[in-house]
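A single protein chain has been removed from this complex, and every other one stays in its place.
In this document, chain identifiers A, B and C correspond to the written order of the chains, with residue numbering beginning at 1 in each.
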Amino acid sequence: MNLELPAILAQTALLLLLAPLLSGLIKNWKAKLQNRRGSRIWQPYFDLLKFLRKDMVISEHASWVFSVTPYVLFLTALSAGLMVPMVTAQAPMSLFGGALALVGLLALGRFFLALAGLDPASAFGGMGSSREMTISAIAEPAMMLAIFTVAITAGSTNLSQIVLASQGPGWKFLDPSHAMAFAAMFIVLLAETGRIPVDNPATHLELTMIHEAMLLEYSGRYLALIEWGVSIKQLVLMALLANIFFPVGLAADTTTAAFGLGLLFLVMKLIVLAGAVVWVETTNAKLRLFRVPDLLSAAFILATLALVSTFLFR
Amino acid sequence: MNLQPATLLVASLCGYGIGAVAGLLFMRRERLANALSFGVASLSALSGLLAALLFLSSGAGTPAPQFELLPSLIPSIKFTVRLDGLGAFFLLIVSMLGFALSIYSLGYAKGYFGRKNVGALGAFFNALLLATTLMFVADNIWLFLITWELMALTAYCLVSFEHEQPETRDAGVLYFIMSHIDAGCILLGFLLLYQASGDYSFASLHDIGAQMSPGKRDAAFLLFLLGFGIKAGIVPFHIWLPVAHPVAPSNVSALMSGVIIKTGIYGLTRVCFDFLGTPPLWWGVTVLTVGTISAVLGVLYALMEHDLKRLLAYHSIENIGIILMGLGAALIFLHTGHPLLATLGLIAGMYHTINHASFKGLLFLGAGAVLHATHTRNMEEMGGLVKRMPQTAFFFLVGAVAISALPPLNGFVSEWLTYQALLQGFGTTESLIRLIFPLSGAMLALTGALAAACFVKAFGITFLAQPRSEHARHAHEVAPSMRFGMAVLTVACVLLGLFPTAFIRLLDPLTQQLTGQQLSAQVSLADGLVLASLTEKAGTVSTLGIVLMFVCLLPIPFGLWLVFAQNSKTRRGLTWACGQPGLTPQMEYTATGFSKPIRMIFKALFRPRRDVQREYDFSPHFAKKLRFESHVEEVFVRRIYRPLRILILLVSRRIRALQAGSIHAYLLYIFVTLLLLLLFAL
Amino acid sequence: MNPPTSETGSQLITLLASLMLMMQLLLVVQRMLVTNIRIFALQSLLLAAIATVVGYVYGAWHVYAVAVLTLVGKVIFLPWLLERLVRRIKIEQEILPFVNMPASMLICGALTVLSYAVARPITSLERVGSNTLAVAIALLLTGFFLMINRRKAVTQVLALLTMENGVMLAAIALTTYGMPLVVEIGIFFDVVVAVMVLGILVFRIRETFASMDVSKLNELKW
Partner (left out) sequence: MLLTSILCVPFVVGLLCLFARPRGRVEFLNIAGFVSVLVLGVKLFKTVVANNGNAVTEWGEFLRADALSAWMVLLISVVSLATSLYAVGYFRRDLADAAVTERRFREFYVLTPLFATGMFLVVLANNLGVMWIAVEGTALSSVLLVALYNRKTSLEAAWKYVMLGGLGLVLALFGTIFTYAAAIGKTGAETMPSFNWSRLCGMAPQLDHHLMTLAFIFVMVGYGTKAGLAPMHTWLPDAHSEAPSPTSAMLSGVSLKIALYALLRFHILTTACLGSGFSRNLLLGFGLFSMLLAGPFILLQKNLKRMLAYSSLEHVGLICVAVGINAPLTVFGALLHMGYHALTKPVLFFAAGNVHQQFHTLDFRRLGGGLVRTMPVTALLLGLAAVAVSGLPPFGLFVSELTILVGGFTSHHVGVSVVILAALIAVFCGVLNKLARLLLGPGNGQYPRETISVSNVVAMSLPLGTLLLFTVWLPDSVRQLMEQAANIIRGMP
């Protein structure tokens, strides 16, 4: 039983604090690349604080589902984050669930968010829910296959076990199957975090918005909670991608030095990934909704190839 | 008092019998008939539930109670009943659901007062439960087949209960025809087994496959797969299911989807794991493939529905597919000689079976409550019910979360086990066939995600937003007994979700009987808090742990409120409607609209037919009226069943022309027959 | 115990039997109803003659009874009955049969050949005449054909009766002594009653349908 309270607290704090920073970083870099000055990378913290202090307006048609959703979204993202190895190889809550539970928890959050989109009887919300559920549905098999590829190599679905296995003998750094799986996962990451070319996080145009459409009726502290939850989810997914495909620098023991090193590595990996995301977002245009499946099926094919090559090269 | 499982079982069976008779006797006094038949049914179900729990919890070593229900009156027909692990597990399912449904029905049947024969409803309901229960504990081919047919017969009567609607009559006919075909296949399968054993008792059939020639064994397997598969609603033999389940009274729909289609799973498990011996590889591969296809197609077609009960019926196909994936994997592992993994697959399948019974039962009851309140099954006419029937909405939501395989409820646990079985299967064989495991796993993921999408639609369109019709606007919460029935199943969903290790201990007698393994010790970590897949290393999950995490993390948002949001106020306001006054229900997203992206993505499969009619007033740019229709017809109906039906009718018509009324032709037939025979004898 | 005249008797019987077959062929080509009935009477008379010959040659007394019954029933009573019927319903001629005359003759020829082929292995069992059995089978088959080919109810009845003649011929040819008397009488009465019943039906059909064409009876189908 590795339920060590300090580790849990530390990772919770890390998730809570790092997530807005990551969002800010991406926004800032994106602006820079687009020749804008952009907001400060700390801006998301201020946004959250402001949202928290604001009064709330809740639609008269909304029900308790609308009010429950922010909590669900926030808690699922946070719990999922506790299952992912971030600084240490042994994630604090990895016993409570691995990759499958993580996917399940994120799906639970999405489920409620989609319901909340429908709840206030607005046409936009329903549109967002419909699109969000569709895209996640077709992204899910690709994600699962990519995870399976890694899980099969490691013989476990437990994320810590996967990371630990990667530090053992017989682990090939970035073997072909992992490379393809990584590519698939990256596409899924773009879809899951609502990034261009799948979704545009900065738009409020009804024809294009997906994720934002569901949040349209939220305000005040609920919106804060949701924004925070969403950014935690983004952090979790990126950490997942970073750590299971590039399992270097994770703290294996409990010394402060190892922790520091681990944190450093994590931040570096996240910066690289964020850079990649920003690069993709800047160089691509948003796809039409019905072109998205093509992209995601490409991810699926990549993941399948990854799997087949696992079979071939072992 | 020392209660024995056998005694309780007999009490339960007698109870159903009494309930059926009571329903018939007091047909004229419907209140009495209702109270008596469903009341007795709930008590009987409770007794059956106790019997199953007592037996299952007594451990794997307990000998299965066996006794003659009735003296044998016709030679070779024995009414031997045996409560073994597998039977007891399914007895648990039928009794659990029976209990919840009977209580629910007490309120639901009131809707029929003065309109329909409630006594007959109660009688058939009891008879169906009796036949099903008896079928699960039958220990002899004859008793099995008799109860199997009786089950189909009583289920037919219940499906046709609201026979005033033509669609109900058609659905009943289709259902009964398909059940008769499946009974025929099963009968043939059993005859093949009997040929080898020469005895009707199930005990003599144990591992009989070893004594059969491979050809006969394969034939028997295919016949059973077909027969039980039709009953279970596997693709492409599922066409009756989305037709028959919705038209039945909702309590019956719940029973049909929850238990009756599971009889197919029961039969397949019984036959494949108990009778047919070590399977060849292709059996498992077939079952796994069939399961995968059923799961994906089931959920895809479910998404296209806006009839709430039809939607749920299609989900039954999906879930049967998921169950079969577990069983198919188990069969493959039996072939490759991995009994532990086989047991894991079996547990996954069985777990999903009871899970599906609980959440699908719950969802159908919820749909029944909605139907009761709004008098429509069309989701496009619902909406806003969460405010009018809050408890029903809550129960339905729990069911929706469970069926979408979301943690921490039970659907997640069984799908997790299925994933684990599939993933570990990859290492069991070196052949290319092992790719099937991760690929079906991916399809399972697709299924799960589509199911989530579908239930966002089902719950969102039905319960949330504004009412879309007068019916929905005047809906009201249903009777307490109905809510209690739903609550029972909700509790079951939650318990099965949170305490998987405890439940798997109940499966020990079953796995011991079928694969000779017991996994309860191996899958349980940290005093049962954590569920492991065989080893801790291979993967762990703890639904209870996740809930605990939620609880522990919940102070964070509340802490934030305390710190930052003390002075912020909440008020109600209008939903943003682009600045236009008056948000009308017509602006809401519809069920059809919700599923449109999926429909477009899988256009090749669905072949949606659109029919748009516009009426213009003066300008071609301003339509006065717009009528939009969209139909999706199943590919199997379009490509197989309809052509088949046309062909049969055509051939029949040709044959019929032989007998067109001319006595000369008739004489000629005899003449030709005689001549042929004479020539033959020459 | 065979009397010395058995050889002659046998020849006589063969002759009479072949005459019966000729009558049958005449029936096939003849379309006048009354003539048909008379041909049938003649055929029955030949049967009665055969029975008499057998009775005489083999000294089997009860075969005389058969002869008498045939004479009374089939030569006199039934033709009378049928003729009366035909006159009462005022129909004299058969309308076109399904198969025309030459083809009918061909078919009857083929059927006769078939009969001989069928009867070949068992000719040794014949007690009287030679190939009488083949004639009997031929009578049966051609009668059957006649029944199929004709549209009028009365002709169908006649055809049935000729088939019955064939059966009786077979009975005499195969068994020398005919069957036990009880059976003979029973069969005879059955036939008579059958024709009376048929007569009643024909009459009712004529009343209801204003026609005796049975090919118009095709309301009931499938």
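Throughout what follows, a residue touches a chain if its C-beta (ideal position, glycine included) is under 8 Å from a C-beta of that chain, and two chains touch if they have at least 3 such contacts.
Just so you know, these numbers come straight off a predicted model, no measurement behind them.
Trainee: In the full assembly, spell out which visible chains the left-out chain is touching.
Mentor: Across the whole assembly, the hidden chain touches B, C.
Trainee: Determine which one of C:16, C:138 or C:205 touches the chain that has been left out.
Mentor: C:205
Trainee: For the chain not shown, which residue from B:32, B:69, B:153 or B:340 touches it across the whole complex?
Mentor: B:153
Trainee: Quickly run down the residues of chain C that touch the omitted chain.
Mentor: Residue positions of chain C that touch the missing chain: 1, 118, 121-122, 125, 127, 140, 144, 147, 153, 156, 160, 163-164, 166-167, 170-171, 174-177, 179-180, 182-183, 186-187, 190, 193-194, 197-198, 200-201, 204-205, 208-209, 214, 217-220, 222.
Trainee: Could you list which residues of chain B touch the chain missing from the display?
Mentor: 73-77, 142, 145-146, 149-150, 152-153, 160, 163-164, 166, 168-169, 172-173, 176-177, 180-181, 184, 187-188, 191-192, 194-195, 198, 648-649, 651-653, 655-656, 659, 663, 665-667, 669-670, 673-674, 677-678, 681
Note that only the chains that are shown with their structure count from here on.
Trainee: If you average the Cα atoms of chain A and of chain C to get two centres, how far apart are those centres in Å?
Mentor: For chain A versus chain C, the centre distance works out to 100 Å.
Trainee: Can you work out the whole-Å distance between the CA centroids of chain A and chain B?
Mentor: So the centroids are 35 Å from each other.
Trainee: How about chain B: which of its residues touch chain A in the complex?
Mentor: 383-384, 386-387, 390, 393, 397, 401, 404-407, 412, 416, 419-420, 423, 426-427, 432, 434-435, 438-439, 441-446, 448-450, 452-453, 455-457, 459-461, 463-466, 525-526, 530, 533, 536-542, 545-546, 549-550, 553-554, 556-557, 560-561, 564-565, 567-577, 583, 585, 587-589, 593-598, 600-601
Trainee: Please name which positions on chain A make contact with chain B in the complex.
Mentor: Interface residues on chain A, with respect to chain B: 1, 12, 16, 49, 52-65, 70-71, 74-75, 78-79, 82, 93-98, 100-101, 103-105, 107-108, 110-111, 114-115, 117-127, 129-131, 133-134, 136-145, 148-149, 151-152, 155-158, 161, 216-217, 220-221, 224-225, 289-290, 293, 300, 303-304, 307-308, 311.
Trainee: Please output the residues of chain C touching chain B within their complex, sorted ascending.
Mentor: Per the stated touch rule, the residues are 98, 114, 117-118, 141, 144-145, 147-149, 151, 214-215, 217-222.
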